[in-house]
Structure formats: C-alpha cells, structure tokens
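First, the structure itself, so that you have it in front of you.
A protein chain is absent from this complex, but the other protein chains hold their places.
Right, chain A next:
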Amino acid sequence: MASNFSRILSSKQRIGVLTFVGGSVTAGFLLHRQHVGAAAPVRRSYPASADYPDLRKHNNCMASSLTPAIYAKLCDKATPNGYTLDLAIQTGVDNPGHPFIKTVGMVAGDEESYEVFSDLLDPIIKERHNGYDPSTMKHPTDLDASKIHSGNFDPRYVLSSRVRTGRSIRGLSLPPACTRAERREVERVVVDALAGLHGDLDGKYYSLTQMTDGEQQQLIDDHFLFDKPVSPLLTCAGMARDWPDARGIWHNNEKTFLVWVNEEDHTRVISMEKGGNMKRVFERFCKGLLEVERLIQERGWEFMWNERLGYVLTCPSNLGTGLRAGVHVKLPLLSKDPRLSKILDNLRLQKRGTGGVDTAAVGGVFDISNLDRLGLSEVQLVQTVVDGVNYLIECEKRLEKGQDIKVPPPPLKQFK
C-alpha cells in the first residue's frame, strides 16, 4: 500500500511549504504525521474473544465479514490519529439491520481506516460493490461531461434532474472521528474555496450556527436545509457530535448548485434543476467540482482519492464516484407493470419514492437513479442513467399506445 501513502506524504510536504506563505491551522501539524502506515497499537485488558460483538441477529455487510479471526487480528490496531476497529464497527453493532435491507454496518474515521482495516473493509467493499476487488482493481474517474449523449429528456415525463456526490479533504479526519478543530478546518477550507466561484456558480454560504430566521425559512422553502441526523445509522457512528458547530450550506444564486458542509461527509455536492436536461446538470456538476478542486489545490489542499478506491468518503457504499444521478419521472402505466423491477435491475437502476430513500412513489412519480458507485466512472454512470431513463420513457410511451414492452437484456457481469 506504499503508493497511497506516498501521495499523502507529498501533499503534506506541499502543505508544509505553503505554511510559510500563510497556510492554515493544521498545516504545520500535518508535517509531523510522518508515521502514517504504522498504526499505533492499542492496549487491551480483555482478550479479543471477550470483546467480539454478538452478531448472530445481525444482517449487515460488516456482520457478514467480521469473523472472530479478523476481529482478533485488527482489534488492537489504530489509525495514526487513534481511530480503532471498535469505533468503525460500532454503527453496525448497534444497528442489526433489517431482514430485507442490507446496510453496510461500518464507517471510516479517516482515510487511513481503509488501509489499516482493509482485511475487513475489502470484503465489505466487494460485497457491496458487485464483486469489485480493491486489492487488484483500479477505479476510473472521468468528469468530462461533454461525453454524455442524449441527455435531454422529454419534459412531459421528467420533472427534475439531479446529480450528487461527496468529497473529503485529505489530511483531515472524517465526520465519525473528526475533532471540533478539524471539523472547523474543513469548513474554513471549503467555504474559502467556494468563495472563489464565479459566474453561474457565484453564491453564498449559510452557517448553521449563524443563519438568521429569515435565511433558515428560505432554505427550508427551497428544500435545501439539512437537519441534524436522526438516523441511528449515522448517530451511532458519531457523525452528529457537536451539532451544529461548523455545519452549513452553500448554494449558488441560481439555486442549481449546492454544497453541504460537514453533514455525513466533509462535503456533499449537488447539481440540480427542474426539467429533463441531465446533460446540463452534469456539466455544471463537473465544472463546479473541478473548479472547487482547483481552488483548494491553490491553497495546498486536495481531495481524498486513490486509484483503488476512487474518491474516499465516510461510508464504504459511497466509494468510487460517490455519485447518485437521478430524475423524478412520471411513469404511471409502467409503475403498474409487474416487469418494472426486472427492467430496472437490468438497466442497473434503482427506484425510490420522491421523498428519498425508503419512501413510496406518489402518483406514479419515481426517483430513478444509478445503483452502482465504484468501478465505473462518473461519465459511465450518468450515461447509464440517461440510457435507462430514455428506455423507461419509451416503455411508457409504448404502453400509452397499447403496445407491448420488452425487458432489456441484463448487462454483462462487471467484476466477477
């Protein structure tokens, strides 16, 4: 794993240089983190077998992969800033899962978690991402939106289009583990960079601790405001600590590009608009992301990224692209067709209600988005959504005319 850490070390050396120019709080400290890769041992007073969790009633990816042997091997290891296996798996121990929904059951506290706990995270990643093997495979990143074709949907069917992802700032711990100072540093770095956006991306930051009542109401009306997490999947992982300190929302004046700061990830980036112009949504998405990346690099920072995992985020389910591209689409006839699930499966799409994950569809309007995150690039995933949604609209049109529809062939097996 030396190659990943050399990338970290080189960025920190850059940060070290920039400190003299007037860098930030943590830059000087980060020079001292040379011992990455040598995880500090944890002293235990109970043997691993006494601390091994009871996972017999659990149904999540962590429970499927965490054997007593793996627990014993990893339980006395910690990342350089002291994040341990017990901390990483706590959310999965506390939330046994649902018989029908298989949650991941584990988070990363920092970039190094994915290395130090790879004996557990690699099989979890493989299970969650259709056989993608982080120890042997490479993840492609492609943010060239010009490659998308046929990405402008019939607005009689597609009501809105949206693309979201997350980005983490390298060198700072992730939401489950970050200290208050680190979280505030993430906010400073990101807000500083966003202030450098211009033109159609010109916008403003609203800190959760300082927004006025008027601003809060406006953000609620725009459906932009995020709340303190209530899901125990997140709270048991420690992501709601110190709320609402250093949390906030940035959006452009046109309200088509939105960044959440310090919610479940360092940043969540969202591009959206009404109607079916997914290509334009993705163009803005890519432009905004690349511009923000350039702005943080000017200041000596970079995003967490590596060849085997792509963009590194808190939840292993969001590795790779971290991308969910979707539409709200009216498919009243197709929604009643028993073949819909199979069609979606074969198109590598998932449906949700328009209230988000776990809500039901209302009036035949679905949220349709990509299933995959890792092992395929952003362009590939968005094109998959574009092709799939066009296919679904064709089906709906055929059903309107009383014609029959076909279930598309399943895709070729990706990674097995």
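Just so we're on the same page, a contact is a pair of C-beta atoms (placed from the backbone, for glycine too) under 8 Å apart; a residue touches a chain by one contact, two chains touch by 3 or more; residues count from 1.
One rule holds for everything that comes next: contacts and distances are computed from a predicted model.
Asks: Between "creatine kinase", "Serine/threonine-protein phosphatase 2A 55 kDa regulatory subunit B", "AP complex subunit sigma" or "Pyruvate dehydrogenase E1 component subunit beta", which matches the UniProt record of the unshown chain?
Replies: Missing chain, per its UniProt entry: "creatine kinase".
Asks: Give the residue, chosen from A:Asp119, A:Asp245 or A:Glu307, that touches the chain omitted from the document.
Replies: Here the residue in touch with the unshown chain is A:Asp245.
Asks: Decide which residue listed in A:Glu182, A:Asp265, A:Glu302 or A:Glu378 touches the omitted chain of the complex.
Replies: The missing chain is touched by A:Glu182.
Asks: Given the full complex, what residues of chain A touch the hidden partner chain?
Replies: Residues 25-26, 29, 32, 40, 42-47, 50-54, 75-76, 78-84, 86-87, 90, 93-94, 177, 179-182, 184-185, 209, 235-236, 240-243, 245 of chain A touch the chain absent from view.
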